[in-house]
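Chains shown are a subset, placed as in the full complex.
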Amino acid sequence: MEKLIELFLASGAYNITGGQVVMIAVGLLLLFLAIKKNFEPLLLVPIGFGGILANIPEAGLAYSAVENAVHFAVPEVMNAMAAALNIASTDPHDILHAYHSSTAAEHQGAINAALDGGYANGMLYNFYSVAIGSTVAPLLIFMGVGAMTDFGPLLANPRTLFLGAAAQFGIFATVLGAVGMSAMGIMDFNIQEAAAIGIIGGADGPTAIYVTSLLAPHLLGAIAVAAYSYMALVPLIQPPIMRALTTEAERKIQMSQLRHVSKLEKILFPIVLLILVALLLPDAAPLLGMFCFGNLMRECGVVDRLSDTAQNALINIVTIFLGLSVGSKLSADKFLDLQTLGIMALGIVAFCIGTAAGVLMAKLMNKMMGGNAINPLIGSAGVSAVPMAARVSNKIGLEYNSQNFLLMHAMGPNVAGVIGSAIAAGVMIKFVS
Amino acid sequence: MENIVSEGINLMIFGMGFVVVFLTLLVFATTAMSKLVAKIAPEQPQPKPVKAKAAPAAAAGNNDELIAVMTAAVHKYRSN
């Protein structure tokens, strides 16, 4: 009987909090959007499922050994942890607070005390530490994306890089928005958090996760969910903006066919890009280095088996762990917060501003070159959201001119946007970390 | 409060400026690279891509062998 009570007192049904119920519902909603609405399912299925796992009461899957020890707050363990952290108070909150601001040695001491108390890291916490805490997972995803990216359209028309540059305005405008809201007292974001939120406007999942894991890991759940959700919503978000900022004549502009790009150019491009990164912004080197490496493996033609693995087995394995790890940050105490609402609101603003900036830059380029070389509809593809945004450009173009296939033209700014937001990421890491 | 706003403005100006400068340099570097490639290693008028070429070549070969190999391929596919 005693055991029965013990079992019930440790059951989820007895311990579940309102926050956990809400977050499990959020996880189910993400699964619904991914499976039924096809919202970036490769990421949102693992993220949603990870979110549910993270909110299973008493399982502590998303918590470190120290967090699990603090949750149960057995006095003698609390005493040992307080001693390890050199604080007088044995109040669980104080211990957790001291733990987060401790030196590396104190940190290890607190972990040892938790382990001695019989607590262990949760499964998702381990996944998070290995995959995201080390930053390796987003970098490997970026390598795989590089191995999947064809820079041909960009090389055929390098000026489309300007469109990719312009669309990054969404990132920085959002940073300004976030600090503005903080200055007005509506929200409370510090500059690191503001920068991480801005990167949602980069419309590039691994970049957003990489930057957030360095600048504001506690916001990772909200930022990743916002980034992937809005990327899936690109076909809804972009068209009205694109229509509002262009005339019908502009939308009908036909672009000249892209020239043939040689194999050698494709091989050299990642190397040129890498060297430019090396000379100008070393902080972007991990992200763009892995991206260029993936692309070089793809194009060089002599390591096809490595390129295939980078595009398939390896990226799939990493995606599973990355998704579950991001999901671990959807635990109620970390996600259910006014900040999350602010992030969701700022994220969509970022996408809108980026889209508008891309379109307007295309119009400006037409003006400056005194011609009609560029259909402004491809400007919106500069936000990245590869390849969704390019497909949107193509679709709207076809609506107004059924012979006008913009897809390949839009792939140029599309991949330029990936480079642009990786550069923006490097600048932010340099200045605010 | 003022402080964080000026930080944000700074980040915007320098960040956006740097992105534009970097991508502008990349436009120049890429264009130069492409011109250099066109000059130094102009591509021969391309034969049709390898895969398309491989097809007739094999098709021209012994038909029995082709069927045997394909069946082996299918066999391997099935056994996966």
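As written, the chains take the letters A and B, and residue 1 is the first residue of each chain.
Basically, contacts are C-beta pairs under 8 Å (C-beta built on N, C-alpha and C of every residue); 3 or more make two chains touch, one makes a residue touch a chain.
All figures in this text were calculated on a predicted structure; none of them were measured in a lab.
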(request) Would you give the formula describing how many of each protein chain the whole complex in this file includes? (result) A x3, B x3
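What we mean here is this: only the chains that are shown with their structure count from here on.
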(message) On a C-alpha centroid basis, what's the spacing between chain A and chain B, in Å?
(response) 24
(request) State the interface residues of chain B toward chain A in the complex, per the touch definition above. (result) 1-2, 4-5, 7-9, 11-12, 14-16, 18-20, 22-27, 29-31, 33-34, 37-38, 41, 43, 46
(request) Mind listing the chain A positions that touch chain B in their complex? (result) 154-155, 158-159, 161-162, 164-166, 168-169, 171-173, 175-176, 178-180, 182-183, 185, 190-191, 194-195, 260-265, 268-269, 272-273, 276, 280-281, 416, 419-420, 423-424, 427-428, 431-432
